[in-house]
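What you see is the complex with one protein chain gone and the rest in place.
Labels for the chains are A, B and C, by order of writing; each one numbers its residues from 1.
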């Protein structure tokens, strides 16, 4: 990552990040927080503990002389994938850890929080950078925590709602998609080193854009329903071969969490339970395969990540439907002009690969991003579950092309 | 099942069975009670709710006019396998049900208990028989609850203990196995209709025993350690072909929950955590395949279920190491004479098939036993986790030959 | 096995068995003989070579001084499952062995045949017994060869016919099933030691029959079509739980090789290609699960193996629709009286377990039967693909309850 000054407020920043995590689980029972609904997801309790382990290991253990581990058994339980940190509990067995209890994990958090805050002023810069990294790391897990708990509740036949739904403000349907044109040109993308970024966003480098247009908004639920109604899921011509195999094998015929209502319309499951879809809101919980097929059906394509970043560079990444507090986050319709941040992560057509000159960080945190650079596609822009302030134009998220339990959506592009 | 008088005390019986279930979960957290550790096991909360659903469905719904279901969503969640009762939640997804909470399930129990006790005196005989059946049914689930929670805790790297270990009374090692001889003869086995029995125990019928001897005790941990030390798990000559395939595929080299200690000895995991094995105690958590291989190695064989029942018929099934109260149940060494009940379920060499003249009960409860009569082997005698009073000489338990998370052990027999 | 005199004709017997195998493959191409269509099946070439390996290993290598193996690589390739004979090629990879060619395998056969015949007169009795055993062993593989090649051809969308269909003799539909009654009694079953038998047929022993009736013929295709039409495959009440799971998982709705014709009737695939079913002929290619479900639907049950053997004991096992020569074997309607041999192997309700006093033979051939005694059910009577003379009343065939690529059928029984 690229780290610079934390002139004021690292303690405040740390506190506010840590508090939000606690708020997100405030309505979860011990069982809600302990069960793992699939191998891709982790229990909420595990997210709470793993983010704490990150601070305890890379800050307290490595930089606070005399620090004694809160519990010597926790590194084995709560290391995620850092090979350099030794053996760890199998990822797909995280749901077996009913002990420690949720209360004990919250106690672990409190103890580590106190130790970090106590040590913070005296920490060397490298350790303060790790505190800042840990905050960004925890923000990533806040988003995963929300999407994982949504996935868990979706498995329960009684479809529990964690929160009451947000008040729905009547919104006009968005008008036709507009297109932002861009001529062929050399431009620069990647993080410029001003403020925090993850290692995979660097180095900033020149890239060549071909002439293209990019949509000024994402695809809506209503548009997606038209794709379904037109037989989009049944026509192999729109689909990548791997995507078509996935559609057939898993009997995919709609976005994740969509179900037909008795009246023939569609419902979706969300953190506020099962409700009718909002045709004006951005479609979400679609895979790359679905996004690509939709684009093909629409006579368009997905943008590259460079096209996306060039288009988004002029917008404020802190404006939009992003996560501010615990609650029933979901994509929402907007009547405003072009927006690139929040609501849904937007699948790009770019495979997640290193930028020219990319180098992983030294040490265990060097495992942060580089080793995942095969088989995944880049997503951009953040979602309604991304903490406000977490994303930026250069931010690269990545998932496998079949995954869709995140708040993922679609923006179209086309060649000029 | 064969049901006769409940002259006195059906209410008392009902209360005491229901109370024991509650006691068994008294040390479990909501998460402990909600997680499913494998498809064969069920969450403790599910056992609590399913046994309650049994009373609610077959007694209250069917026999109490005007009864209104406690929660209309529960039948879908808590029906186990009764096809006649309609669709139900997938067995291997029971661990997804974090809601209702444990407290809500305990509330469900309280409500149904009150309704049953309120209705009991006025119930017709057929319904009172179903209450009695429900009590036996719940006793079966008490044993499963204990073995399922043991399995769950065994998956946790920190190896939690639910209870402190029982006080260990020093016991002399048992002497050499003695043999109880029996000449060729026609005898009768099966339930004689006096008192409760499950349908598969009937009808009582003549059977022909060949001349044989049956051991006067079960195989001990110490004897099993000698089998291991002699290469028993590495020599295909002792193993059934299916068993050998299982040993190779799953890298089996000791009973379930056994681990090597640093001193080269063996430990086992139990409801009181991980401890050294007791060489004098009956070996447990072995599969049929292991039991059969051990018998082959020992130059013996497993008894048939008829041989076992004939030998056990003269012993009191309520005497032995059986479940009386919540606590760290485990097989224990005994210096007394021959015993056939308690400690460990004993694998027989008999496939679980219907007796001559067997007929399933009418209605949904007719699905109780008959449909499981393929691929499984009969076990006899009850275990330390079987409620005292639950088993009898004619009692037929059954599991697949690779399963071993129950308290299962080995008694030898041989031809004369 | 139980072996006695080979008074005359062991050489003739050997020659005729070996010749029939060669005849069975006379219409197969090298490819037909080399491909493996599923893990349960073996290539025809493998059957030809494995049966030859049996003679080479247990007769020539072990009993002919100075014998040199035909090809030192063949034991690894063609040992089936004899652990005592060392490592061997994986069963499910037998279809990878395109070399040696079919011609080379036939050359292997010729060389071993010559060596056996050359040595035969001088062999000790134990080796002559092994020659006799090898002939019976090869007869088993002749049946497997036919059913395996049928399975292979059934995978080919062009449905090749190996032979022209047999001339169909018009036969009247069989009349209603008749019942042969039998009172409760002690009788003896098992091989009496007169002539050849496999080890699992011994020892002959007393058994107790309960009062029952057994059908005088097997179930027909026409009767099976009525079961289908009555929703037999869709009603869980008829099915064992494991069977119902199999029906759902594999979308089973008819016997193997049955397909709907355009006119709504049924066709089946056979060694003579795809043709209409013959409603008067015995149904075949049904699993134990299907057989048991049919019996339940019909208000009956499957016979035990003891009931079957007692009923069949008075009939000549060499009379019936059995294999005499290479050709389009299939079950055929018969207007004659009760018949117990040929046409289809009849599923019994008996698990395949050892008889009282069973002992496996010494040495590698001791692996012949005993180690398969878990999880399988006994079938009796032989089929149209069983060489005439191969079966007898005491003969115990065995398969897993879901398997149905053999010529397997159903005879009903009921309690009296």
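Structure notes:
Everything below uses one rule, namely that a residue touches a chain if its C-beta (ideal position, glycine included) is under 8 Å from a C-beta of that chain, and two chains touch if they have at least 3 such contacts.
Being a predicted model, the structure only gives us computed values, none of them experimental.
Across the entire complex, contacts from the unshown chain go to A, C.
Of the options C:15, C:63 or C:89, the residue whose C-beta touches the omitted chain is C:89.
Note on the undisplayed chain: of the listed residues A:69, A:180 or A:240, the one touching it is A:240.
Looking at C:35, C:112 or C:326, the residue that reaches the missing chain in the full complex is C:35.
Summarising the interface, subunit C meets the missing chain with residues 29-35, 37, 45, 73, 76-77, 89, 93, 95-102, 152-153, 155-158, 160. Looking at subunit A, the residues touching the absent chain are 81, 83-84, 184, 186, 205-208, 210, 212, 236-237, 239-244, 288-289, 292, 301, 349-351, 353-354, 356-357, 371-375, 377, 401, 415.
FYI, only the chains that are shown with their structure count from here on.
The fewest steps needed to get from subunit A to subunit C, moving only between touching chains, is 2. At the far end from subunit B, in terms of centres built from Cα atoms, lies A. Rounded to whole angstrom units, the spacing between the C-alpha centres of subunit A and subunit C is 59.
Annotation: 38 Å between the Cα-based centres of subunit B and subunit C. Chain centres here are Cα averages; for subunit A and subunit B they lie 46 Å apart.
Counting only residues that touch two or more partner chains, subunit B has none.
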